[in-house]
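For this view, one protein chain was removed and the others were kept in their places.
Residue numbering begins at 1 within each chain, and the chains themselves are lettered A, B and C in the order written.
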Amino acid sequence: MHKIIFLIQCSDRKGLLAAISDYFYGQGYNILHCQQHSDTREMRYYMRLELDLKDLMTTRKVLQEEFGKFAAHLGLTWECHFTDYRNRVAILVSKTSHCLFDLLSRQHEGDLVCDIPLIISNHPDLEHIADQFRVPFYYLPITKETKLEQEAQIQTLLTKHNIDLVVLARYMQILTPQFTHAWRERVINIHHAFLPAFQGANPYLRAYERGVKMIGATAHYASEDLDQGPIIEQDVVRVNHELSPAGLKKIGKDVERQVLSRAVQAHLEHRIMVFNNRTIVFNAAY
Amino acid sequence: MHKIIFLIQCSDRKGLLAAISDYFYGQGYNILHCQQHSDTREMRYYMRLELDLKDLMTTRKVLQEEFGKFAAHLGLTWECHFTDYRNRVAILVSKTSHCLFDLLSRQHEGDLVCDIPLIISNHPDLEHIADQFRVPFYYLPITKETKLEQEAQIQTLLTKHNIDLVVLARYMQILTPQFTHAWRERVINIHHAFLPAFQGANPYLRAYERGVKMIGATAHYASEDLDQGPIIEQDVVRVNHELSPAGLKKIGKDVERQVLSRAVQAHLEHRIMVFNNRTIVFNAAY
Amino acid sequence: MHKIIFLIQCSDRKGLLAAISDYFYGQGYNILHCQQHSDTREMRYYMRLELDLKDLMTTRKVLQEEFGKFAAHLGLTWECHFTDYRNRVAILVSKTSHCLFDLLSRQHEGDLVCDIPLIISNHPDLEHIADQFRVPFYYLPITKETKLEQEAQIQTLLTKHNIDLVVLARYMQILTPQFTHAWRERVINIHHAFLPAFQGANPYLRAYERGVKMIGATAHYASEDLDQGPIIEQDVVRVNHELSPAGLKKIGKDVERQVLSRAVQAHLEHRIMVFNNRTIVFNAAY
Partner (left out) sequence: MHKIIFLIQCSDRKGLLAAISDYFYGQGYNILHCQQHSDTREMRYYMRLELDLKDLMTTRKVLQEEFGKFAAHLGLTWECHFTDYRNRVAILVSKTSHCLFDLLSRQHEGDLVCDIPLIISNHPDLEHIADQFRVPFYYLPITKETKLEQEAQIQTLLTKHNIDLVVLARYMQILTPQFTHAWRERVINIHHAFLPAFQGANPYLRAYERGVKMIGATAHYASEDLDQGPIIEQDVVRVNHELSPAGLKKIGKDVERQVLSRAVQAHLEHRIMVFNNRTIVFNAAY
């Protein structure tokens, strides 16, 4: 069953739920699922609506134009998605393969509903995995001098392939602010630590040295400031004194994998909204 | 800030959200929080609404009478609660104190918002804890012959004290079907295993013998069938070969405590709905 | 660094640790790691020793013969493994791919240290995944009439390929007692529920119907009795009313994957001992 999904946010006030649900009811839509959040601190209202695509009696364009008028009237910020459209995802990697394997196999099994038209890497190491899954692999090496140029090449590829979402699956390069700004809320990164702990390089070694009893991973939208973007998902795993930094790294791979794939899945299912560098992530309801 | 909470359920159909939110909007209420669930298998709709009590312009009785008419028209099953009313909770115990301590201290700290006018036990052992917290303690011993009589005494005490909720905090007696029927969805029991595993007696010993790698606890509404009532909350903790049955029991106390208190809290916050022996437990949003 | 690993068990008594550690010290070995467990209920003693393979001054055969004499004297049950030997693992599957993908990619990444010379299935569906990872795939269909014959074919393949461990990665057939007996403690199965809850078929549907708040998975050695073998690893994930049986199944895949791979890894790292249908699983220490 295909759906129309609306993500709506605005400053909170009386009657919003009634007004919006009335609007769709008046247009003949059945609201299959409605999730809301009222942030009483920020006085902000968030809503995610699932409508039955079969109820659509106009073109998609008309639906959006008309809702646009209604939304403008109420001061709503909104997006509209159709679940019969498969998002197009580019994966960027370096040398580490566990997240790449995980994303590709989940896509293959139908748990990540998307197309993956390309994998880009600054190293040639993982080309064989791309080959295994028959995804075109672009090796774009990078040096201090060619950084901007390489990023421009990435940008060209993304545009050419009509990419909707970029996943940094342990891509060990820092993107320029220009890039993250252009792709705001459309680049998901996995950091191998429980942010804000251990920002930056070598988090497992630093976790070992600090003697923490759990290690974690954090998926977030990439932003201008490294490791500072809106957090989408986090998880941890218990560790103990028996593990060396290498052991933590090994154990941590499982958390990284899961956290990244859950974040990508939430994005692809249009369950994430962002405001003030914080995310609202609505539950999956299958 | 005090609230009016509506719990509503009915068979699912188009327009319910619009109709209900319109109703309250039309009566001048601000919907502070609205949580819904559409069960597409059972074709059933569930809603929890929080309204601002300050918006109440009539008596509580009138509010309920009028909503009753509207609800009858739409075929809604509903309850209405006012958060300035403190639920009255009776705790039943036997000899084990950890859940009792936990409930009393949480109530004392204001995390469980309720009054606890009495503790009832079939053993005298925990009277000193009741004394510590200045809660009247009723020792009602039980033998095979006096079981029904003792239950009648409990019933009398509950009625006399206007009890809303009975918590079986490791009360090691099986209530009669008459009792659980009369108190349907108003008796919460903690079972010291991850149901449906290890129903009945000695779950820790059986968990040990089976060699499980996690032990758990389950809070559920008591029903006619032992350990079969609607599950409200469950949790587990990892264990290993180093723990004996006594060790599992010791470790398990923490899970029992937490699971029971979360279930009681969800009940007191009117976040639980029941249908077909399954619960809908809406998230806490503080 | 390669290691010699001894797994030793016997009835518990005074002086075992001193006797065994003396033995190896006397032979010029450095004990890199020693893990023990004394089961005071069963009066049984378990030990796992890691020695440095570089300290080996005799042949492997002589080491084992000599230790065998010492062990016979003390009444020890024991195994000896050399970590420079790569275990040979056969994976059996049916139609579901998530565990297969996971095992293959972990092996590829070097987290599961083993060779996987073949995949066997009673369905042809997953051949393309075997191809992807360049592992020979044997399609051995099964009917009521050919069950024993098919199992004999499996047995022949396992023998021919010198298989050490069989992993049932969602293989939806029940093995005969003859088979599980012959491969005692060398067949690992994943059951998609938190055993002993929901033994047998359709655990996710039954979990849904019972309304549990967590779902789990269990990896165990296959034994004559279905779902009754020694449990190696279990884990759970929190679920709620928003998930249908299909949703539980989807969410559950992640737990199945992890639980199975952790169990296989513990086996390959010689960290598991079995007594009386219960496992001792020593921690990984990397």
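Keep this in mind: a contact is a pair of C-beta atoms (placed from the backbone, for glycine too) under 8 Å apart; a residue touches a chain by one contact, two chains touch by 3 or more.
Computed from a predicted structure; not experimentally measured.
Shown as candidates are A:F6, A:Y25 or A:F194; the residue that touches the absent chain is A:F194.
Only one of the listed residues, C:S21, C:Q64 or C:T83, touches the absent chain: C:S21.
Taking the complete complex into account, A:I231 is the one of A:C99, A:A169 or A:I231 that touches the chain left out.
Contact between chain C and the unshown chain involves residues 14-15, 17-18, 21-22, 24-25, 30-38, 40, 238, 285. On the side of chain B, the interface with the absent chain consists of residues 97-98, 101-102, 105, 108-109, 111, 132-133, 240, 242-244, 246-247, 250, 253-254, 258, 283-286, using the contact rule stated above. By the touch criterion stated above, the residues of chain A touching the omitted chain are 37, 39-41, 194-198, 209-214, 216, 230-236, 240-242, 244-245, 277-281.
Rule of thumb we're sticking to: only the chains that are shown with their structure count from here on.
If you average the CA atoms of chain A and of chain C, the two centres end up 36 Å from each other.
Between chain B and chain C the centroid-to-centroid distance comes to 41 Å (mean Cα coordinates, whole Å). Among the residues of chain C, those touching two or more other chains are numbered 240, 242, 244.
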